[in-house]
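First the structure, in the form of structure tokens, and then the observations on it.
Just one protein chain is left out here, and the rest sit where they should.
After this line comes chain A, so read on.
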Amino acid sequence: MSDFAWCIPLFPLLASLLLTMGARRYSDGVASLIASCAVFISAAISIGVLMETLNTVVPTVHHWRWLSFGDQSITVGAEVNQLNALMLVIVSLVSFLVHRYARGYMAGDRRMATFYAYLSLFTFSMLGLVISPNLLQLYVFWELVGVCSFLLIGFWFYKPEAKRAARKAFILTRIGDVGLFIAVILTFWQVGSFEWEAIFAAISANKIPPEMITLIALLIFVGAVGKSGQFPLHSWLPDAMEGPTPVSALIHAATMVAAGAYLVARAFPIFAASDVALGTVAYVGAFTAIFAATIGLVQNDIKRILAWSTVSQLGYMMLALGSSGYVAGIFHLTTHASFKALLFLAAGAIITMLHHEQDIRRMGGLWKSQRRIGWLFLIGCLAITGIPPFSGFFSKEEILTAAWLSGRVDLFLVGVVTAFLTALYIFRLFFLVFMGEERGKIAPSQIPRVMIWPMVLLTIPAIGAGFLAWIPAHGFSDWLTKGTGILAAPQGEAPGWIPLLTLLLSLAGVGVAWLRYGRGAVTIPSQSQSVTGIHHLLSRAYFVDDLYRWGIGKPYRWLSILLSWVDQQIISGIVSGVGALFQAGGRIGSRMQNGQAQTYALVSLLGLVIVIVGLTAGRWFG
């Protein structure tokens, strides 16, 4: 089966071409069917490939010579190893489910075929990225997924926000991509090859100077920061929620944004060779995790809360990888893909029911009428919160263990606090949407079955993926690292209290959310209730609620407002400042362009004189 791995990305490409060429000819159903079938075939082969890697651990590589470059030849091809076999399955399966789901969600959109063409093109690019045996090919697909993301965020181009978001996403991720591009060139310069195998071999043979390894690793990480929405290039991701919800689920939650974490994992031997690089990854990841989680506490748009949560969870993956928790990072990537896709699809269902209402202050009480969606959403929430036996518990626990074992207590504490915050913001969302009284006046409409069953299927990994960690004798981590020479996790004995702590904190988060938002006592948007009677003061529950509000809630709210402000004013300010700088330069340049030929000749002459003087002046006077 691995021999056919190279054709996995080709089916979606074929579908995309078919759909582009005959966009007007196909009915919605046919377009959806073509795209879904193609992805289904890819998914089937991917599963076959994954099964095969369970037995044979030697990576299979297929090459074709692409071009000669000096005396080096550059190849294109497909590589199958444990990491990307797993990734192939995640991408193609989630993509397939989203393809089906979109049939219901996008029903009635006039450009359904175009939508599926873009979605298939994205799937092709993402699968191509995963299967790349070398850095250059990976970079090519890396850019392609960026273009697809741009097209899909701006799919509803008649919304000005969507257009803005598409541009912002493209530009911000491009800044990261330039870092990756420089890393690609530097690597080739140092190693003389783009192949992962050759790069890792050169590193283990100490052929590259250590500072160069650090530089390359950091530049690769810059690329990952852009794609995975890590601080400070994160702000495009929440805005990207302007795209259709299936896109948010597939691209901006489960797969493309995880490409950054995947890249770090793929290039892990480079990072492992540099403590500085690993430390940077860990600290950036940890900071992003807590930073995004606090912001998630005060958002009111259902998709934006999930987006901030994605940023935060990706920070967790980076934290894991940076703490040498290779397996923990990939494990969390896997579990996150399933539960976050589930959460997004369920959110999409809620949005559809409420006629495209996204503000959680105008939702509420849906549990009574929409028990089915409620359960699906609840499973996602429990998984991300880390309540056993749901999957998030296991991966989060491994991450915190890795952080603890790596000896960085500060990172461990950040991870622990973030686990609490995660529970808090996700259950705030859950309680506000499903509990209490119905706030909006919008009558819920029915959800088509084609949207339901993909979510039902996603609950299986969202619940069960965690048990990969329970395969006897470290089966999962042994399988993942066999033959790669990578340590599965930092050395040391994992303290037994970490899972307990994780669980307690998560439960505490849920509890706080329940006290604050769950009982229906608090009406939104009123933030503060006046305390009237002594009974209320004696009420322990109220006391705790108050304590949390003043002790944790408010400061966190202030902090997140502060961080939001930093995000909005300073980060956006820098971005628009760069733009303004260019604009100002353009204005001066345009003014000189006054249409006078004499001026033109004069400017040229002066230019030449300045250049000559600049080049020679030192020698005239020195």
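Heads up, the rule we're going with is that a contact is a pair of C-beta atoms (placed from the backbone, for glycine too) under 8 Å apart; a residue touches a chain by one contact, two chains touch by 3 or more; residues count from 1.
The working rule: contacts and distances are computed from a predicted model.
Engineer: Which of the following is the UniProt-recorded protein name of the chain this complex doesn't show: "Biotin carboxyl carrier protein of acetyl-CoA carboxylase", "NADH-quinone oxidoreductase subunit N", "3-isopropylmalate dehydratase small subunit" or "Tryptophan synthase beta chain"?
Structural biologist: From the listed options "Biotin carboxyl carrier protein of acetyl-CoA carboxylase", "NADH-quinone oxidoreductase subunit N", "3-isopropylmalate dehydratase small subunit" or "Tryptophan synthase beta chain", the omitted chain resolves to "NADH-quinone oxidoreductase subunit N".
Engineer: Using the definition of touch stated at the top, determine which of A:His63, A:Arg174 or A:Arg361 touches the missing chain.
Structural biologist: A:Arg174
Engineer: Could you tell me which of A:Glu52, A:Asp109, A:Glu143 or A:Glu357 touches the chain that is not displayed?
Structural biologist: A:Glu143
Engineer: Counting contacts across the full complex, list the positions on chain A that touch the omitted chain.
Structural biologist: Residues in contact with the chain left out: 20, 23, 65-70, 139-141, 143-144, 147, 151, 154, 157-158, 162-163, 166-167, 170-171, 174-175, 178, 181-182, 185-186, 188-189, 579, 582-583, 585-587, 589-590, 592-593, 595, 597, 599-601, 603-608, 610-612, 614-616, 619-620.
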